[in-house]
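This report concerns only the one structure given below.
And now, chain A:
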Amino acid sequence: MKTKDVLLEIKDLKVSYGHISALKGISLKVYPSEIVAIIGSNGAGKTTTLRTISGLIKAQSGEINYRGHELTKIPAHKIVPLGISQSPEGRLVFGTITVENNLKLGAYSLKKIDYARMEWVYELFPRLKERKNQLAGTLSGGEQQMLAIGRSLMCNPEMLLLDEPSLGLAPILVKLIFKAIKEISKQGVTVLIVEQNARAALRLSDRGYVLEVGNIVEYGNSEELLKSKKIQEAYLGKKKQNQLI
Partner candidate 1 sequence: MKKKITGSLMLLMVLALIIPIGLNAKVVKIGVQAPITGKYANEGQGIDQAVRLIVEQKNAQGGLLGNKIEVISEDDEGTAVKAAFAAKNLINKKVMAVIGSYTSTCAAAPQKMYYKAGVLQTSDGTSDALTKHAYWTFFRNSNPNSAEAIFTANHFINQRHYKKVAILSDYSSFAVGLGDAVKKEIEKLGGDVVYYGKIKAGNQNFTPILTKIKSLHPDVIYFSGYYSDGGLLRSQQVQLDIKADFYGGDANDNVDFVKLAGSAASGSYLINVPTPSLLPYDDAKKFLADYEKKYGMKIPSIWTILNVDGLRAIMYAAEQTNSLDTKVIADFLHNMKKPFPGFTGPLSWDKKGERIGSSYFAYEIQPDNSYKVISK
Partner candidate 2 sequence: MYIFIQQVINGLTIGSIFALIALGYTMVYGTMKFINFAHGDLVALSAFVGLTIYTTVVSSFSNSIIAILISLIITIVIISIIGYLLERIAYRPLRKAPRLSAVVSALGAGMVFQNAIMLIWGPNPHYYPADIIPNKIWHFGDSVISLIQILILLLSFFIMIGLYILVNKTRTGRAIRAAAINQDAARLMGINVDAIIVIIFALGSTLGAVGGMFLGMFYRGITFNMGWNYGISAFVAAIIGGIGNIPGAMLGGIFLGLFNSLIAGYISSTWADAFTYILLILILIFKPTGILGERVAEKV
């Protein structure tokens, strides 16, 4: 693949909270239409990476290039219209607002709500349609995750950032969500997913990056990463986790 095809390129990104550095200079690339997974343990800097791309956190140094835009210099609300949408860690659905209005908020950057798209989201997650007049705060964890993903799709993004979509969910729901992600990817949306559930993430994705305390320690094809001994030991926990998915 040629470099000009790169959709998102991170170069030597450094981020710190006060005196504690969270990212110590990472670089990664995402190509159009692929699914890229970032795996790593708690506190490795996965969420920080996504939040920095979305403009919620200011980078200390480094670049994030997206179709010629330097994202580190753009405020969060102007990044969404460029086609980058995020479903954040902990879902952060708007609890006191109805499901449908949550989806409408997802389309905020479009000025006009695309109702056809809303129907597509409802097809993707039929549970949401059943509960569209319910307050989002009353949904179950899995439903909230669906809503968070659905909401992030409403602005017709070119690139979707998913932060721990499987966190705290029962295996059956994880399966359902990951199936939906695959479906979303088929529609041509580029997906960058951050996961602690490394196995599921690598099975879903085309390529993967391994993040360890603020540094990328390994990257490559997901299949190869799944086979790598080092990764199996560190993140796939050989036996037990096999049964999860």
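Definition applied: contacts are C-beta pairs under 8 Å (C-beta built on N, C-alpha and C of every residue); 3 or more make two chains touch, one makes a residue touch a chain; residues count from 1.
Inclusion criterion for the candidates: all candidates are chains of the complex that A comes from, given by their letters.
What you see is a predicted model, and the numbers here were worked out from it, not measured in a lab.
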Every candidate listed belongs to the same complex as chain A; state which one touches it: 1 or 2.
2
Given the complex with candidate 2, which residues does chain A contribute to the contact?
54-56, 75-81, 85-86, 88, 92-97, 101, 104-106, 108-109, 111, 135, 137-138, 151-152, 155
